[in-house]
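All remarks here apply to the structure that follows.
Shown here: the complex without one of its protein chains, the others still in place.
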Amino acid sequence: MSGRSQRLCVWLSLLFVVFFGLGLILPGFLPPTDPSAGAGEVAAMYRTHTQAMRLGFLLLQASSALTALFVAVVSVQLKRIEGAHSPYAYVQMIAGGCGVLVLLIPSTLWIAAAFRPERDPQLILLLNDLAWLLLTPTFACFCIQATAIGLAVLSDTRPDPVFPRWAGYLNLWVAVLSLPAGLIAFFRTGPFAWNGLISFWMVAIIFFAWLITMVVLLLKAIGQQEAGQSTGSPAVTGSA
Amino acid sequence: MKAILGGLATPIWLLLVAATAASWLLGTEQLFGVTAEAVRASGISVLLLAFAKVRLVVRYFMEVRHAPLMLKLILDGWIVIVCGTLLGLYLGT
Partner (left out) sequence: MPMRHVDPMASAPLEGGECVARIPGEAGIWVLILGEMSVFGLLFATFLFYRSKAAAQFAASQALLDRNIGMANTLLLLTSSWFVAGAIQALRRDLTTIGRGCLAAAFACGAGFVSLKAIEYSEKFSAGITIAGDDFFMYYFVLTGIHLLHVLIGLGVLAFAAMISVRGVANTGRMRVIEGGAAFWHMVDLLWIVLFPLLYFLR
C-alpha cells in the first residue's frame, strides 16, 4: 500500500508549527501577555496593534485545524498496533480533536477582542483572560491523548514494533508533564502563571520537542507499513 | 529469605536512615551555632547529605551500579549539576 496520503498529512501538519509561531509572534504574544496586567493595559495593547493581532489570530485558527492531520495519522498507526478493536486509537483521535478546539476557541475570542478594540476595557480583559485560560483544558485533553499513545505503544508485542518502546515511555512522560498547565488557573504571577517559566515555557518547549519527535517516528512507521514488514495479526494485542 | 536480607539493601537502608537523622539534627539543632555562617554551613551540609543519599538510592536501589557507563555518567551528571546549581543558588542568597 502507498503511504502517500499519510505522509501528506504529516508534512502538512508541520505547517502548524509555522502558523502557530507566527500566530503568537505577530500579536506580540511571545512571551504571553501578563496575567496580572490591568484592563487599561490590555485594552491599550489591542488598540495599538489591532491589524497585526487580527492577522496573527487568523493564523492561530489555521494552525489549530492543521493539528487534525497529525492526530489522524497517529490514530492510523495506533490502529496497526491494536487491530480491529482499537480503543487507544479512538481515544487519541477524540482527545486530539478536542485539542483542535482548545486552540480554535481562544483564537476566536482573541479575534473578538481585536474586532472592536474601542470596547469597555473590562470586556477586552475578560475576552483576553478567557482565551488564555482556555489553554487549561490542554492539560486534560493532551494528557489523555499522550497517555493513549503511550499505552498503545507499550502494548505492542510484535518483534518489529510500529513505534520503538522508548516512544511509549516518552508519551507517558509528556502526558504527566502537561498537567502543570492546570496551575495557570491559580496564579497571576510567578513561574506557574500562563506566562510563567514552568507552566508556559517548559511545557511549550517539551510539547514542540515531542511533536517533532512524533513526526519523525510517524514517517518511519509509515515507511515500515509500506515495506509490509509488520504484518502481525491484528488479533495479537497487548496484555495476555 | 536470606538471599534477600543478606544483600546490600538493608545496610544501605540503615545508612539512608542515619543520614536522614543527621539531616534532621543539622536542620533543627543548630549544631554549628546560631551565626549566619553557621546556618549557612548547616544548609550546605543538609544539601550535600541529600545528594549523597540520592546517589546511594541510584547506585544500589536502582541498581545503576551494574548499568552501562553511559547511564552511570548521566545520573552522576544530574546529581552534580543539580546539587551544584542548588548550592550556587542557596549561597547566592
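Lettered A and B in written order, each chain numbered from 1.
Here is the rule we go by: a residue touches a chain if its C-beta (ideal position, glycine included) is under 8 Å from a C-beta of that chain, and two chains touch if they have at least 3 such contacts.
Given the structure is predicted, the values throughout are model-derived calculations rather than measurements.
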{"item": "Listed residues A:Ala65, A:Leu179 or A:Ile212, member touching the removed chain", "value": "A:Leu179"}
{"item": "Touch with the omitted chain, as defined above, among A:Leu12, A:Leu101 or A:Leu197", "value": "A:Leu197"}
{"item": "Contact footprint on chain B, counting only the chain that is left out", "value": "1, 3-10, 13, 16-17, 20, 23-24, 26-28, 39, 42-43, 46-47, 49-51, 53-54, 57-58, 60-69, 71, 74-75, 78, 81-82, 85-86, 89-90, 92-93"}
{"item": "Hidden partner interface residues of chain A, rising order", "value": "157, 164-170, 172-173, 176-177, 179-180, 183, 186-187, 190-192, 197-198, 202, 236, 240"}
